[in-house]
Every structure is written in structure tokens, then in C-alpha cells.
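Would you mind keeping the following structure in view while I ask a few things?
Removed from the display is one protein chain of the complex; every other protein chain stays in position.
Let's turn to chain A:
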Amino acid sequence: MLSYLVRRILQTVPIILAVAFLVFVMFSVIPGTFAASLSDDGRAIVDVTVVERMNKEFGLNDPLYVRFGKYVGQLAQFDLGMSFRTRQPVTKVLADRMWPTLQLSFAAMLFAIAIGVPLGFIAAMRSGSFVDTISMVVAVSGLSLPKFWLGLLLMYLFALVLGWLPSFGYGDGSLRYLILPSIALGVAPMALLARTTRAAVLDIMNADFVRTARAKGMSESRVVRWHLTRNALVLILTTVGLQFGTVIGQAVVVEKLFSWPGIGSLLVDSVTLRDIPVVQGAILAIVLFFLFVNTLVDVLCAVIDPRIKYT
């Protein structure tokens, strides 16, 4: 078990390195530096000597391979460089933004699981019924809704018309502020989970071992509890893991819409400002999180399902 865990973790190392390399190369070929972009946007008039000094300060005049070497060296020490804009270490900037993003993603996934899994279960148990049709209509609609539009509508209805919840911002970090953005973010994974759960349960209901269990007179509630739920769990869990990563990626737009102070809104702002070290750091953080969750899910699946071998 432990060796399986270690191996799974080691497998992610080349991917992390490749992503770091890709991100680094991509942002090194951009024409125009941060200093130059300051004057482009008319935010500040920067003269040539300042541009030169900034390039020197951030080592932007070195050749690409020297810069990548330095970057990897720093990365090994968990140093992501310094923000061009605020001159704070990127790790600190990211650390400040990490918690709100985690809060939002967890809340969204919680919403998705709490609604999606039961919905899929009920739909499968009453396959072909009115309930099934309705829940699948809900699911396909949920997958087609643009998150920022749903967010806008929620904002309009619950914050502006009804006045029940704050329209945007993080506030004091209380639950009231979390509800609308997490629903906007959670509807798509909810829809997908409902579909996956329904398909998984339908599949298992036709499996031989379920028919055998019924034939030997096992009560329906035991069949559901022991055979259906446990077997469906592996598929559901895998979907949850994959969706978690997607949610972290999609959080970008929801955070931006609700002015949520997370990694996603940091990423968008840094892209607009060409604050490259922060952009690189934010992308790496998102990818790391995505890999972490999926490794965790793989290990959990191996624990739940004895058929999965630790190889």
C-alpha cells in the first residue's frame, strides 16, 4: 500500500516538471516585458532607463536557458520568484489566496455531491419514469449553463431583488458570502455527477452479482446498500476527483465575477498586468492541486475496491 502511494506520487514529478517547463517557455517568448507594458497601458510613463533597470533587477536580460536553470533551482527550494508588481515573494502572494480558493472549491464540490449523487441514484432506481426524465433534463441543462451567467442571475435574484445574500466579495469569510459563488461553480459538476451516478447504478443493477444476490433472497435495501452503493462508489469517486480539478480551473471565472480573492482572480489580474512570475506560480499551484486530488482519489479507490491492485 505504502509503496503504491509513493509510486503514484513519484509519477506526478515528471508532469510537474513538464508543466513548469511549458509555462516557463510560454511566458518567456511573449514580446514585451512588464516594464514596457506599464507604459503601453498608459498607467505610467516609464522611460528607457527604468525599463533597463527593471529588466536587470529581474534578470530578464539573461539568455533563456540561464533563466530556466535559475527558475528550476529556485523551484526546488519552493521559491517562485518575486511579483513584478508588488515585489512580494510569489509564494506569499499565493499563500494568501489559497484558502479562499480551497473554500470555494470544496463548497462547490459539496453542493455537487449532495445534490448530484442522490439525483442520479433516484433517476437510476426509477429508470424511465417522470423523475428520471426531469433529473436528466436538469443534468443536461446544468452542463450547458455558462457559470458566469448563472452567477449573474443568482446575484440578481438573491442579492439584488430578494436581498437575502451579499452580492459579491469575501466579506469576513462567513458562509453567507460563500453560498452564491459555490452554487454557480457547483452546478456543472452536480450535473455531471448526476449523469455518472445514474449510468453507474444502471450498469451495476444489470450485473450478475446483483441478480444473484436478489435470487438468493437478499432484501432490496441490502442489495442497494451492499452491492449497488459500494460498487457505484468507485466510479463516483473517480468522477469527483476529476471534477475537483476542473472546478479549480473553472473557479477562475466565478472568482472574477464575485470578486472572490482566490488564486483564480489573482491569475486573471496578473495576466492582464503581465505579472509573469505570479501567472507562472498560479498555474503551477492549480496544476499541483489538480494532481494532488487525483492521486488522492486513486489511492482512495484502491482502498475501497479490493479488485484494484497496488501496482
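Before moving on, here are some points about what is shown:
Just so we're on the same page, a contact is a pair of C-beta atoms (placed from the backbone, for glycine too) under 8 Å apart; a residue touches a chain by one contact, two chains touch by 3 or more; residues count from 1.
As a convention for this text, contacts and distances are computed from a predicted model.
Missing chain, UniProt protein name, picked from "ABC transporter permease", "Heme exporter protein B", "LLM class flavin-dependent oxidoreductase" or "YCII-related domain-containing protein": "ABC transporter permease". If you put the hidden chain back, the residue from A:S3, A:T49, A:Q77 or A:N206 that touches it is A:N206. Within the whole complex, the absent chain has one touching residue among A:P89, A:P118 or A:G249, and that is A:G249. Contact with the undisplayed chain is limited, among A:L145, A:I179, A:V223 or A:L296, to A:L145. In the full complex, the hidden chain is touched by chain A at residues 14-15, 18-19, 22-23, 26-27, 29-30, 133, 136-137, 140-141, 143-149, 152-153, 155-156, 160, 192, 195-196, 198-200, 202-203, 206, 245-246, 248-250, 252-253, 256-257, 267-268, 271-272, 274, 279, 283, 286-287, 290-291.
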